[in-house]
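Every protein chain of the complex appears in place save one, which is left out.
Moving on, here comes subunit A:
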Amino acid sequence: MTATAPRANTTAAAVRRTGARRGRGAPYAFLAPAAVLFALFFALPIGYAIWLSLHKVEVKGLGLGKGARSEVWAGPANYTDALTDPELLDGALRVLGYGAIVVPTMLGLALLFALMLDAERVRLASVTRLAIFLPYAVPGVIAALLWGFLYLPDVSPFFYLLDALGLPQPDLLDGGPLFLSLSNIAVWGGTGFNMIVIYTSLRSIPAEVYEAARLDGCSQLQIALRVKIPMVAPSLVLTFFFSIIATLQVFAEPTTLKPLTNSVSTTWSPLMKVYQDAFGNGDLHAAAATAVIIAVVTLVLSFGFLRAAGSRDQQGDPR
């Protein structure tokens, strides 16, 4: 790129200068499309959400007629309101409880299935793999509807069987069982995807490693525990990372089950509260503040986890 072998010093300097300038500008030119798209469709909406969260609508008197509403600066009021709202805290705790069931169960099953499929003597591997993966292709709302019907005593075949066998019929849409019911939908839908991620990284382990392990007298179980699991740790970290984000964003399942039971409130999860504030109560400003809080918490939790995982194992950081 830079000019070489100049005849005259003056022109050479000029050429070098322009050339160098062109060279310095090139990365920016390449970056421009991405930067523009980032600004337009990412930074700008986020900026607008933050702007909204710092304002509020003020109504005068009866609020009827023209000019009764004006948008005014609210400062951190929306944030303090959201953070001191017991519903949001309760929602966060509910999601925490839900996540405590979903993430370990889902990843445990995914790892188990991946290891089983990766075992040497396994028949119908591809069919099984597909069968486990298939629920992931079912949209969350459909899955929740499907399971919701199965949880309702009056229409569920499970309850019909329980009744016929004279067994007790638990209320699956209330209290503790509600968490299990919701978690079950997420586990059913998410295990396949995580299994594929782990399985793919299992397949990339060279055969020599297993051979060496076997020569050292390792059993299949020992190979799984001491060789395979440590070697797929990076993909376990990755699936854990995705699962945390998905858990914090749980919305479709409780929203779909809501009309079927008295136990799921309109603000069951934090995201449902954002939705309710924005579209039920028409308060975009409060919704924006809560959304910003959720985004910050998600970032802190997920990257905090990545950092923790990275410090324990240097190769564990997928970044």
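Definition applied: a residue touches a chain if its C-beta (ideal position, glycine included) is under 8 Å from a C-beta of that chain, and two chains touch if they have at least 3 such contacts; residues count from 1.
Please note the rule applied: contacts and distances are computed from a predicted model.
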Query = If you look up the hidden chain in UniProt, what protein name do you find among "Cytochrome C Planctomycete-type domain-containing protein", "Carbon monoxide dehydrogenase large chain", "Taurine-transporting ATPase" or "Sugar ABC transporter substrate-binding protein"?
reply = "Sugar ABC transporter substrate-binding protein"
Remark   = Absent-chain interface residues of subunit A come out as 57-69, 149, 152-155, 174, 259-263, 265-267, 276, 279-282
